[in-house]
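Of the protein chains in this complex, one is absent; all others appear in place.
Here is subunit A:
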């Protein structure tokens, strides 16, 4: 009995620290805890410490880091795996755990949803294979329908949301055009209004795969199956020799609307196959991924690619973010999500490879503010949230029926 008891209660001296604000803070004292606790145990310990000081404390899940690495096993195993001495007092940092979100009421579409954009806090923008873009002010209630495309919408982007009154969005479609829409998200929350594009961007010779807007909202870029990336102006003015065409809506008695047509400002040529995805994270830098197995960084001023990462697989999606918005995450025709660090000299090998998916990766997105969180969606019906601080396990997965 004695021996067993001793074995179980091997104790570690730990100190809990955090960067969180006051209600989450615990006194910086060394605490002795059993070595076989896991994240759950640590979380309950921290909760009980906080509760002892603050009686109105509501239990909250925490995540724990040792030397910047998330604990994903028992403390003992973690120390053993990392070769950290258990003799000295351990400093364990805790952060608020990312809890699985509750699924809200689904926003039902008539056809496959091909694109979604939730970067605005006020609404969700979706694109659908029926050629309509939809704006959902809240879960399940569609406020606007963006119509005009004759082919399936492949990508949507928020162009300008700073303006409180009207919001500009861009949609890319398989009918080889992009359309720009303006609407006021505040109006007509109850009923659905139909919106027509104020500008049609023609110039691609094949299906447009992806669209992304500059931060300022003055320009959008789009990538297409014709291997090019086109840059477009978004302003409504037609003074720059842009052809104006006033179209009548066929079979509809609504008032005529003026639609200007825009031509591409410039074209970035270099990819040899379908450019599947573009992002425009900085003023004059565009990242693109392509089926020719490469990720490229384009300098908008010169129109040249300044970086060319070769991957070996056809890529479907790219996003830039992470630590100082410099990491490139891309996924494609295999179940591996790769993250590159272009600042790393001398190598073009990915710094991270996440391979828990079981099919093609269709989309990936960095967390807006967190450096460590990365979201990926795959054809296996799962969305996975990755934390760069641990390479052991994914955090949460949501499964959807296919």
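Observations on the structure shown:
Rule of thumb we're sticking to: a contact is a pair of C-beta atoms (placed from the backbone, for glycine too) under 8 Å apart; a residue touches a chain by one contact, two chains touch by 3 or more; residues count from 1.
We adopt the following convention: contacts and distances are computed from a predicted model.
Only one chain is not pictured, and the protein name UniProt records for it, out of "1-aminocyclopropane-1-carboxylate synthase", "Ribosome biogenesis protein BOP1 homolog", "Isocitrate dehydrogenase [NAD] subunit gamma, mitochondrial-like" or "AP complex subunit sigma", is "Ribosome biogenesis protein BOP1 homolog". For the chain missing from the display, the contacting residue among A:148, A:217, A:270 or A:335 is A:335, taking the whole complex into account.
When you scan A:32, A:206 or A:349 for touch with the missing chain, the hit is A:206. Considering the whole complex, the residue from A:291, A:340, A:366 or A:386 that touches the absent chain is A:291.
What subunit A contributes to its contact with the hidden chain is residues 112, 114, 129, 152, 176, 205-207, 225, 273-274, 276, 291-292, 312-314, 316, 333-335, 359-360, 362, 379.
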